[in-house]
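One protein chain omitted, others in place.
Entry: chain A
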Amino acid sequence: MAPKVPPQPTLEQSTSAVDAGHGHHHAHEAPPKGIMRWLLTTNHKEIGSMYLIFSLIMFFIGGIFALVVRLELFQPGLQFVNPEFFNQMTTMHGLIMVFAAVMPAFTGLANWMIPLQIGAPDMALPRLNNFSFWLLPVAFGLLLSTLLMPGGGPNFGWTFYAPLSTTYAPPSTTFFILSLHIAGISSILGAINIIATILNMRAPGMRMMDMPLFVWTWLITSFLLIAVMPVLAGVITMMLMDINFGTSFFNAAGGGDPVLFQHLFWFFGHPEVYIMILPAFGIVSAIIPAFARKRLFGYASMVYATAAIAILSFMVWGHHMFVVGMPLAGQLFFMYATMLIAVPTGVKVFNWVATLFRGSISFEPPMLFALAFVVLFTIGGFSGLMLAIAPADFQYHDTYFVVAHFHYVLVPGAVFAIMAGVYYWLPKWTGHYPNVRLAQWHFWLSVIGVNLTFFPMHFSGLAGMPRRIPDYALQFADFNFVSSLGAFLFGFSQLLFVAVIILCVRGGKKAPAQAWGEFADDLEWSVPSPAPLHTFETPPTFQRPAH
């Protein structure tokens, strides 16, 4: 999330040690000034920064929606908002966080880092890259504008189950569908670009099994995107037709079936949750070895585990639907298949811990977030295993226990990994180290805030508090009180994150090219800090590190 791009390259700068000796100077004309520069840029670093800034803004907008929800749930009773608006807030919070904050943040990191990590001069399709970014503000501007439309914005939950999202939906739903289509196209184009870059643009000598894990996890994530985003597009197209053209895909009256909606949605939805976590695995796998001062334990098994998770993720969607009246055989199948995913996930956690074992560990900001990721993501994995037990899920389903589960895997999971990545790569982006004091404050307040918010939700869920309600029975008051306090603490401490980033862009301790020592030695650390606008115009020769 570097709001400023490295200084304008002059010819001298780009002829640095890394790309010395290149013969051709194409496309180095002075870029257009002002807003046009950002509208038209095809540079992977500038586009990466734009993705990251966009994601940060959306993170705050989605965060404000969450705080509206937590404010209302602070005490039993209806105090601040009416139930209709409450439902719009829970829905918008989920949609914005998933599609506008977490996914674009990972795409931004991919844009910035993948070409640098594989020694490519840019993404394979730079103009397409610009287009996929600019689709996002359009999509989410449209989505946010539905809140102001007659009847309000989407109010049916981020999972938009039909017929709630068709027959009973507000009139703005057609715009919701349109905005999701645009966001989906953006993700798909991004995925094609990333695959094309990774498969074709690697530095000479770099084999697939030499690629940094962030590159590997993003490659697999892109395949997931290509496989499931069209299914999402299909589902919302069916909704659109049910709403506007009188078809009955999900309408029982016309021979359709609402359960079909859930099958289609979760066929997309479960791989989608892995889309939000696999790149996080990649980031953490880069950071832990760097600060444990050891090689990553089990590189190859990490790659295979990622692939295994991706393949299995297509076979477990039914675990979201245990209570729809699935036959016993179906429940058993989805239950065992889901538990099977815990195996490759366990392999990963084992490898991170084994990397730490007897390492010479230091606790710089990226490492703090990465370590918190390992611990707290694992807690989320365990609650996932509890939910995977079909008979137990009959009790847990649609309670706050599910909310606790997915927030543990997504906030101290995906979001912490993004923050770890930002702290890790800020020196490369800005040429300065982030302010350690402030970053530590940010870290500790975030960890405390996250756990205060989400840990009590396990208990309120087990005690039977349903999710997506604006009011609740008195016995849940204490848990909700703590959750709301934690949420405000977490929310406001994110302002520190913004402060660290702005300060780091402005100045700070100068970072050398290899900013985090000899175990952070992927190709990005061979270019100067800050990375000049154009890098690797002449491909570097890849040196396999001595293992």
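Heads up, the rule we're going with is that a residue touches a chain if its C-beta (ideal position, glycine included) is under 8 Å from a C-beta of that chain, and two chains touch if they have at least 3 such contacts; residues count from 1.
Keep in mind that, in the parts below, contacts and distances are computed from a predicted model.
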Its UniProt record identifies the chain omitted here, from "Cytochrome c oxidase assembly protein CtaG", "Acetyl-CoA acetyltransferase", "3-isopropylmalate dehydratase large subunit" or "ABC3 transporter permease C-terminal domain-containing protein", as "Cytochrome c oxidase assembly protein CtaG"
Of A:67, A:235 or A:321, the residue touching the omitted chain is A:235
In the whole complex, of A:205, A:254 or A:346, the residue touching the missing chain would be A:254
The listed residue (A:71, A:178 or A:192) that touches the chain absent from the view is A:192
Among the options A:200, A:244 or A:543, the absent chain makes contact with A:200
Residue positions on chain A contacting the omitted chain are 124-125, 167, 188, 191-192, 195-196, 199-201, 226-231, 233-235, 238, 246, 248-249, 252-255, 257, 259-260, 263-264, 267, 325-327, 330, 538-539
